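Structure incoming, see below.
A single protein chain has been omitted from the complex, and every remaining protein chain is retained in its original position.
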Amino acid sequence: MEMKKFMSDYSCRIYYEDVDAGGICYHSKYLNFCERARSEFFFSQNASPIQDDYHFVVKKIQANFHHPARFGEEIVINTYIKEYKSVSITLFQEIKNRDGLVLFDMDILLVCLQSEKIARIPTAFQEIFGV
Amino acid sequence: MEMKKFMSDYSCRIYYEDVDAGGICYHSKYLNFCERARSEFFFSQNASPIQDDYHFVVKKIQANFHHPARFGEEIVINTYIKEYKSVSITLFQEIKNRDGLVLFDMDILLVCLQSEKIARIPTAFQEIFGV
Amino acid sequence: MEMKKFMSDYSCRIYYEDVDAGGICYHSKYLNFCERARSEFFFSQNASPIQDDYHFVVKKIQANFHHPARFGEEIVINTYIKEYKSVSITLFQEIKNRDGLVLFDMDILLVCLQSEKIARIPTAFQEIFGV
Partner (left out) sequence: MEMKKFMSDYSCRIYYEDVDAGGICYHSKYLNFCERARSEFFFSQNASPIQDDYHFVVKKIQANFHHPARFGEEIVINTYIKEYKSVSITLFQEIKNRDGLVLFDMDILLVCLQSEKIARIPTAFQEIFGV
């Protein structure tokens, strides 16, 4: 099912631990911020991203780095469902600064596992995603 | 000047990136959370922890790990000024979970640098600390 | 100039700080390992990835996560030049475990900056890449 359904927004700040030389956010940290946003989506619904051994793992990422986030900046991560399948979900996640400038975006394919085997996304997760 | 003056509280959550095997927060991450709390203290006053090349560096830490923080948990970092000197400041930082259980505490000695030399804490920082 | 020219290999181990719940390497850490491999390529030639304000920034990543790396595992990062242009370079980086199983691969587009402006890759860097 292809779509672009808004899922959540989540804010955080760029701290010392996130920047490298020059006060610029280290590139892989944008992936961390996006993961926090995905987890927070579950927590905000009083759910956990791990339920009865079901959880998601990252399978594929296509990421674009537009502008650097800087030390002290507040950023917003917007998350959208892009494609929903029986065992996987593709999200579009976009990071903006407070002026609305897009700093980073990515398509991320997540696959559902039960223990360590690919599994159908359980009903509990479907309800959380609202699909 | 010895004291125990409340400085700030700051909350954050334990995400995937913070835990290691067993879903327990990796030990050095508590130091990161405390650093975020210190930076946020400046940001919350529309100031920056770096001003005119002045900033603080960590000189000494005495830390106690009481109980582990777990994946998904929300924690609060309380920060107190313990000792204030002309070129350094000692803080006491304590991390609690939502039930008020103390997970971690430390005394941290921070030294003021201008560029890379030890310097008197400038007036701008004194005002932020309220000392 | 399209090609697939071997650039370097680099090994490291998966430590506590790299894994999350379940003893599985956190997804964004693969990007860190690849970055270490790129920096090490410069260091191994007695050069630095930062020269006279010239350095590279990540512009685009297409990454595939095949199998998880586990706590304690030694991994090898193989780096190849895929495309070389005047202001940018595309690398292919592949992470294998000790049995030769491919765990992760990515195409990464790096753009050369001087200070914060896009710039032609300087001769010093061209010589290091051997192109």
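Here the chain labels run A, B and C in written order, and each chain numbers its own residues starting at 1.
Keep this in mind: a contact is a pair of C-beta atoms (placed from the backbone, for glycine too) under 8 Å apart; a residue touches a chain by one contact, two chains touch by 3 or more.
Computed from a predicted structure; not experimentally measured.
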| item | value |
| --- | --- |
| Given A:10, A:71 or A:104, the one touching the chain that is not displayed | A:71 |
| Interface with the undisplayed chain - residues on chain C | 13, 15-17, 32, 35-36, 39-40, 43, 48, 50, 71-72 |
| Touching residues (missing chain, whole complex) on chain B | 21, 24, 27-29, 31-32, 35, 50, 57-65, 68 |
| Interface with the unshown chain - residue positions in chain A | 16-17, 19-23, 26, 28, 71 |
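The criterion applied here is as follows: only the chains that are shown with their structure count from here on.
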| item | value |
| --- | --- |
| Approximate Å spacing (C-alpha centroids) for the pair chain A, chain B | 28 |
| Intercentroid distance (Cα basis), chain C paired with chain A, Å | 23 |
| Whole-Å gap separating chain B and chain C, where each centre is the average of the chain's CA atoms | 33 |
| Residues within chain C bordering two or more other chains | 21, 28 |
